[in-house]
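All protein chains of the complex are present and in place, except for one that has been dropped.
The chains carry the letters A, B and C, assigned in the order they are written, with residues numbered from 1 in each.
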Amino acid sequence: MSTQNIRLGLIGAGRMGSFHGLTAARHIPGASLAAIADPTPGQAARLAAELGVAKVYTDPQQLLDDPDIDGVLIAAPARSHAELVISAARAGKGIFCEKPMAITLDEADRAIAAAADARVPLQVGFNRRFAKSFRTAHLDVVAGRIGTPQLLRSLTRDPALNNPAASPQWVIFLETLIHDFDTLRYLNPGAEAVQVYVMADALIAPEYKSKGFLDTAVVTIRFDNGAIATAEANFQAVYGYDVRGEVFGSAGMLSMGSVTESDLVRYLAQGIQADTLRLDTDLLRDAYIAELNHFVDCLRSGAKPLASGEDARAALAIARACIESFETGKAVAVQGAQR
Amino acid sequence: MSTQNIRLGLIGAGRMGSFHGLTAARHIPGASLAAIADPTPGQAARLAAELGVAKVYTDPQQLLDDPDIDGVLIAAPARSHAELVISAARAGKGIFCEKPMAITLDEADRAIAAAADARVPLQVGFNRRFAKSFRTAHLDVVAGRIGTPQLLRSLTRDPALNNPAASPQWVIFLETLIHDFDTLRYLNPGAEAVQVYVMADALIAPEYKSKGFLDTAVVTIRFDNGAIATAEANFQAVYGYDVRGEVFGSAGMLSMGSVTESDLVRYLAQGIQADTLRLDTDLLRDAYIAELNHFVDCLRSGAKPLASGEDARAALAIARACIESFETGKAVAVQGAQR
Amino acid sequence: MSTQNIRLGLIGAGRMGSFHGLTAARHIPGASLAAIADPTPGQAARLAAELGVAKVYTDPQQLLDDPDIDGVLIAAPARSHAELVISAARAGKGIFCEKPMAITLDEADRAIAAAADARVPLQVGFNRRFAKSFRTAHLDVVAGRIGTPQLLRSLTRDPALNNPAASPQWVIFLETLIHDFDTLRYLNPGAEAVQVYVMADALIAPEYKSKGFLDTAVVTIRFDNGAIATAEANFQAVYGYDVRGEVFGSAGMLSMGSVTESDLVRYLAQGIQADTLRLDTDLLRDAYIAELNHFVDCLRSGAKPLASGEDARAALAIARACIESFETGKAVAVQGAQR
Partner (left out) sequence: MSTQNIRLGLIGAGRMGSFHGLTAARHIPGASLAAIADPTPGQAARLAAELGVAKVYTDPQQLLDDPDIDGVLIAAPARSHAELVISAARAGKGIFCEKPMAITLDEADRAIAAAADARVPLQVGFNRRFAKSFRTAHLDVVAGRIGTPQLLRSLTRDPALNNPAASPQWVIFLETLIHDFDTLRYLNPGAEAVQVYVMADALIAPEYKSKGFLDTAVVTIRFDNGAIATAEANFQAVYGYDVRGEVFGSAGMLSMGSVTESDLVRYLAQGIQADTLRLDTDLLRDAYIAELNHFVDCLRSGAKPLASGEDARAALAIARACIESFETGKAVAVQGAQR
């Protein structure tokens, strides 16, 4: 499938699925969106009509069985990701899976093995690796531009708490901070997390704490190269979608992230004012496009994606240790970090 | 042509034409690039191959005669724009024309009349009207957020002087500052320029001054609402592509423009450092996409484009007055500004 | 001592003592520096000559016995602070003491009691409370402008590691992070730290770790209003003196701190560049002046200083808990935090 058009299939037509579908259909040269699968009645059909996609399925397996599909974009609920990855691998499809790729380390290992056995590319939706500033920072660190990393910070703040009642348990670790865990690994290349300690709480919606729903968390992480990192999340940043990173090393510091909507600045009687962004799909739009371009490149070349199943597994190991740290109140070793 | 796909034809496959062609082919939902015309042997064919476009012409008129084309993108050399607009109008095509739409006011009037007679949309490539910060600033001014404009500034600085020997006369006014003249009108909505005064020189390449090639210019413009504006251009900003605007009014100020490549900031022993952008097509990429989306919307709806032939005519009137001011050393009234 | 000139005595003529002496002698209206004491031979005399101060002592007690002194500035080594505070209180002098006011909680309690018994003002050198941005942030939080604090951050990074061999044990907690612990309390007004967890290391000078000298630390702190804070320090920020704060609440975020030397920005072929500051006395110069002005105001009015002995005690309680957390590897309750 080297020179011709790459035909993508989308599994999951919810918010992120629709966004990935739009991106695949419109903004990826050399690729097209050929099919959409979603079990919710009408969901796939609605999106397919909007994007001019011919094939609609309710069962993802039908899409996986479709011989005209080269690669799949998995944007179904997180709990189903690992099984879909395994099925897609068995069907011989290249796989782009939204984060988290898995909920347990065992699942993660099976997903990685399935893709390896089938020799299909497996990419995970760690979008910040494809954001210009984070990517350049990573390359700067690799090039030794700030010496050895000693202190790192990554944070994610959502602009508004969204339906805690329907949120899966530990969502703050497994679905939000998983981005930051990966970012910290990306900014501290070659190092692995060895220990975590968590302080977390339900400060925005305390009534959900007893149901295992946390909305505020600070995680401290020690890496095997000595670097100490902080990952931080909160679900109600009234000012916008806030994603930032910082890496401080023996020869300098890099900082990334801005919540401003554009380079317009207003100077008014009340002071200086600027607008902010409120959607991850606006803040990281170029990164979302870049990651799908990368996926299509990998489908074509067979190269290992930049955000791999192993990366997903390593971030998940940190998230699982966080859950244990929260439950025990103690610092916890990260499983499988030793290489 | 309301619901179906809009088929665009590109005239001119040089640097800007290739960029517009790529944008049209890849990033405009509901539109496709159907044909390319360029008299340079092989030029259109090369781009067509790259973008997967079926039809290739050497004579633009062949493209204009093609009944399968709904709208044309004119990116030929500036001196041919007006005649191509007139021909396209006569052929009943919707028209997107790169700036400047014309070189003389008479040409401009004829081009506007041709599009009006043919009842086809005529849009001019004033890309800053579609840049987020400039567009929001315009809307802020319209909404009265900074009161009455009193002082304005717009500047364009190219990163590197490009072949002055091959440049047409007065290119700094007719092809570069024409953007700033339009921007100033856009940021001072409803007002018209009444007088200009120019100080300009060949400071980068003095040997070309006698051939009418200027590389540095400052233009002061008085508008009929009393506002005083400065437009400034230079062809060798070693730090990058610099496009900025400022509008100061009785109730505040707006500033627009940033040359930074991303939100990455480096803190090093030598101080703070950030990277810059060097291509207009990088700096204004989103604006280039937005203006073509707007063009396709106008083709579909029949609405008058936001950057119209009349806007092109008004900016050209300022540019022509600048040439006269430079030649006479005096302040010059802008022709046809009185409405 | 309400209307006439306030006469200050300086104890300690080292780096910080010299700086406070200069500030007291030059920049505090209504006050003068009347005497300097330092046991190092010649040290007090040298500074006195430079600043035009008449009285020189080698024994601090001589200065405390001088009836012409209204208030003292204690800038001796940290380990002697508490005893000097107690002696000064007994001598009836108003007291400005550099941080840390004490090394143990018992010392701190005795110092506070001595000042209370003597009814003399006791101010501690928490300079960030007097920095414009931190002060305004504090007032914003008090005014409810960002709602309830949920996440906080304070960091201190020195530009260059300075003689670790001569540094007292736990200096990173007791002398550096003590600033951040106070800042976090200041930005979360009315709340107290209840628990800390430390990850710290000797990354810059690993050879000193066994001697109890740490150069890199991240502290996570839980407050009794639910807020979770991070304090961070490092002793070798090659780019400059870095002091920053951030407070995120239910209704917004405030960020403070900038390492830039001035508002000059350079745009060069290598990108954008700006200079940074390398001395705390440059970065916080206005805050140093403001805190001494405040001290003189308190001497005059008898008001309780904004940075009190109790504030010093509370910050010290956090620092002591940090030492225990580092030694045990566990989260530790902050002693005396319950009110």
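Please note the rule applied: a contact is a pair of C-beta atoms (placed from the backbone, for glycine too) under 8 Å apart; a residue touches a chain by one contact, two chains touch by 3 or more.
Note that the coordinates shown come from a computational prediction; the quantities given were computed from them, not determined experimentally.
S.K.: For the chain left off this view, which of B:45, B:105 or B:228 is in contact with it?
M.R.: Touching the chain that is not displayed is residue B:228.
S.K.: Looking beyond the chains shown, say which of C:11, C:35, C:101 or C:146 touches the absent one.
M.R.: Of all options in C:11, C:35, C:101 or C:146, contact with the hidden chain holds for C:146.
S.K.: Kindly state which of the options C:56, C:88, C:172 or C:256 is in contact with the chain not pictured.
M.R.: In the complete complex, the chain left out is touched by residue C:256.
S.K.: In the full complex, which bits of chain A touch the chain not displayed? Write them out.
M.R.: Chain A touches the missing chain through residues 237-240, 242, 259-260, 267-276.
S.K.: Quickly run down the residues of chain C that touch the omitted chain.
M.R.: Interface residues of chain C facing the absent chain: 26-27, 29, 131-134, 136-137, 140, 145-146, 251-258, 261-269, 275.
S.K.: Touching the hidden chain in the full complex, which residues of chain B are there? Just list them.
M.R.: Output for chain B: 148, 150-151, 157, 195, 197, 199-201, 203-204, 216-218, 220, 222, 226-230, 232, 234, 236-239, 242, 248, 250-253, 329-331.
Heads up, the rule we're going with is that only the chains that are shown with their structure count from here on.
S.K.: Copies chain A, chain B: same or different interface, half of numbers shared as the threshold?
M.R.: Over half shared, hence same.
S.K.: Taking each chain's centre as the mean position of its Cα atoms, how many Å separate chain A from chain B?
M.R.: The answer is 38 Å.
S.K.: Between chain B and chain C, tell me the centre distance in angstrom, where each centre is the average of that chain's C-alpha atoms.
M.R.: That pair's centroid distance is 56 Å.
S.K.: Quick check: what residues of chain A touch more than one other chain, meaning two or more?
M.R.: 251-253
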